[in-house]
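The complex appears here minus one protein chain, its other protein chains still in place.
Up next is subunit A:
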Amino acid sequence: MFACRRSSSVLRALKPTAIQLRHASQAPSTAQLNKPIDFKKTAILHQSQTSARSAFGLSQDAPVDWVNLHGAINASLHHALKTDENVLLFGEDVAFGGVFRCSKGLSDEFGTSRVFNTPLSEQGIVGFAIGCAAEGMKPIAEIQFADYVFPAFDQLVNEAAKFRYREGGTGGNCGGLVVRMPCGSVGHGALYHSQSPESLFTHIPGLRVVMPRSPSQAKGLLTASILSSRDPVIFMEPKVLYRAAEEFVPRDPYTLPLDKAEVLKTGKDLTIVSYGQPLYLCSAAIEALEKEIKGLSIELIDLRAIYPWDRATIMESVSKTGRAVVVHESMYNAGVGAEVAASIQEKAFLRLEAPVARVTGWSTHPGLVFEKFNIPDITRIYDAMKRTLEY
């Protein structure tokens, strides 16, 4: 595991320059739909200061900065460490800034008693963090890649999730716990640097599972997880967006609700539900289809809170549109989409005009050279929407 982890760091050090990247990832010339996301144009991100200010209800002179995802996470961690002495940040390699730079500068400013490296043991990291939280601290444990959270699964499922329940009247709990982890595909992560295990955590009462789609969302959701939440939070960060997703983000601290979905775009004909990286693909697919079919109006919802999730917002939307598509990177069977689809079927049965469609990773592992055909792409989302409308 160590050797593999290190080689990944080397791979990142050899990351192509922007020009090379653009060339290397350019779609075949015949592609009309599956084109690289232009992050400087997508509606998912706040492309202007005005957009950011209005989204957060700020005044016209409120300061906003152009920030990427890892920068926003760093800002949230910085604010938390500065605001509350009980906040700790630890994991593998976090002291120098972390392998994705999320903790850059923090150990210099707050000291290695609060921002520190642990030995290389995921079960140790999470067990240690649970103990810190049980005594009232607010530990932020980092698991270097979501793919390596499984050694800590017993600590998360059997301990963190059940701690308050089994303690009962003693008042003991580990509500201050946050476990952060990079997740999702990144182009070349293969089996152990691409996984999105969120659905495994949604089957465990007692844990909150949250995934942001953008820098401004990450900042608010992470700050809420650390400083406001009294429940253990699994905070998943789509790593392909760490540098790619840039937008205007309010400079002052703020929180976002950990139990609410967000309607990103209203529509009357079809509801798409997704979260994290695939939202950008959904947005591109919607744009293509609405351009093709005059008068078509599709609603796009970011689930954000993967569990406990916001049933009410989803049901309200599907009751309006009568059709639903759910998109996520992780595999089809028992994915988040399965839960959303079953709930829609239960609650909006009489309104459904078509079966709920799911666009997900196939039932296989994220093999290196097959990623392009495995994870949901713009074409597959476009096709699912079209077939749902034509049903």
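Here is the rule we go by: a contact is a pair of C-beta atoms (placed from the backbone, for glycine too) under 8 Å apart; a residue touches a chain by one contact, two chains touch by 3 or more; residues count from 1.
By definition in this document, contacts and distances are computed from a predicted model.
Missing from the rendering is one chain, named in UniProt as "2-oxoisovalerate dehydrogenase subunit alpha" (options: "2-oxoisovalerate dehydrogenase subunit alpha", "tRNA (adenine(58)-N(1))-methyltransferase non-catalytic subunit TRM6", "Trafficking protein particle complex subunit" or "Electron transfer flavoprotein subunit beta").
When the missing chain is restored to the complex, the residue among A:147, A:198 or A:231 that touches it is A:231. Contact with the chain not shown here comes from a single listed residue; of A:63, A:105, A:136 or A:367, that residue is A:136. Among A:154, A:252, A:292 or A:353, only A:154 touches the chain that is left out of the view. Where subunit A meets the missing chain, the touching residues are 85-86, 88, 113-114, 116, 118-119, 121, 123-124, 126-137, 139, 151, 154-155, 158-159, 162, 164-173, 175, 205-206, 208, 230-231, 259, 308, 311-312.
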